[in-house]
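Report on the following structure.
A single protein chain has been omitted from the complex, and every remaining protein chain is retained in its original position.
Entry: chain A
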Amino acid sequence: MTTPFLQIRGLRKTYDQVVAIDQVSLDIKQGEFMTFLGPSGSGKSTTLYIVAGFQEPTEGQVLLNGKSLLDVAPNKRNIGMVFQRYTLFPHLTVGENVAFPLRVRRRPESEVKAKVAKMLELVHLAEYRDRLPGQLSGGQQQRVAIARALAYDPPLLLMDEPLSALDKKLREEIQFELRRIHQETGVTILYVTHDQEEALRLSDRIAVFSQGRIEQVGTGEELYEHPSSRFVAGFIGNSNFLPVKVEQMGGGRARAIFPNGQAVEGDARAFAAGSEGTLMVRPEKMRIRPHAASARGLAVTVRDMTYLGDSMHFAVQTPWEQELAVRMAVGDGQGLCIGSSAVLEWDAQHGHVFA
């Protein structure tokens, strides 16, 4: 097997007594768009800053093409980075900003000129070359920052929540641009965000961070359909969490009991029988049927219904007075009204039991 492009090996970072990250290990393929997703303080930015060289790990190793990055000074790592805030040099024009990394590398002026033109073309800002950053919008500034970060053809581009200062519309526009730039250049990207939608939209794979550790790594689909923990399930997408008591384990399945005594099955990892747990079901995987005729489902009361155009949103109440969210196609909710009794159902493979 060939060595992975970028290897993050057992990183640990502590400040005084506080553990910022622990046991962070990850392999990243060349050309991959890898996103670190997690709430603030989960260690995703710390990990990125260690790769960039602004912080040193207490333990662990970072290898690029099999060679350690840790002994290399930040300005010698040849890595591109785009920051959360606009960090263009305010006294230099857009063109000079993009030329900066080439000038400090003492590249010949003809090459600098050609490269600046090419990079500004890439981010669609060629006509802004002679403007100062202050005369550009936030979105344009971040696009210049991307052009500057890519100007010296770094093998790796780090992005630390680059879109968090922008409004929603601009954010989506630049997400689209980013995908295009990633496809056109083939650069490997490490992207940090706390926005799950952004992560799903952009990434090849996502590493979900929580409390300094990686909870799960996988494609968006894997994380959504097969979350490995309650945290991942709650962080990516909407979910219903129902309290259960695990009765029996076997073959990756758990048989569990709801508080009202009804039995249910769901996917589960190793689990001690008799322990308390949580059953997670996505709102769109649930179905509500009128008439409490079927004995299979959970008897619920419809508390609220909202028409959302492409779908119908229901709030239903369980016998133990928990409110759940259900999302169905508009036609599927016929015969239901607020206050009516109904039966809630889902396929067993869509239920996930967590500790």
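Heads up, the rule we're going with is that contacts are C-beta pairs under 8 Å (C-beta built on N, C-alpha and C of every residue); 3 or more make two chains touch, one makes a residue touch a chain; residues count from 1.
Criterion: contacts and distances are computed from a predicted model.
Participant: For the chain that's not shown, choose its UniProt protein name out of "Fe-S cluster assembly protein SufD", "Glutathione-dependent formaldehyde dehydrogenase", "Putative spermidine/putrescine transport system permease protein" or "Molybdopterin synthase sulfur carrier subunit".
Facilitator: Listed in its UniProt record, the absent chain's protein name reads "Putative spermidine/putrescine transport system permease protein".
Participant: Which listed residue (A:Asn78, A:Gln248 or A:Gln322) would be found touching the missing chain in the intact complex?
Facilitator: The one listed residue touching the chain not shown is A:Asn78.
Participant: Where the complex has a chain not shown, which of A:Thr3, A:Gln135 or A:Asn260 is the residue touching it?
Facilitator: With A:Thr3, A:Gln135 or A:Asn260 as choices, the missing chain is touched by A:Gln135.
Participant: Touch as defined at the start, partner being the missing chain; which of A:Gly38, A:Pro101, A:Pro227 or A:Gly266 qualifies?
Facilitator: A:Pro101
Participant: In the whole complex, what residues of chain A lie against the chain that is missing from view?
Facilitator: Output for chain A: 52-54, 74-81, 83-85, 87-91, 100-101, 103-105, 132-136, 145, 148-149, 152.
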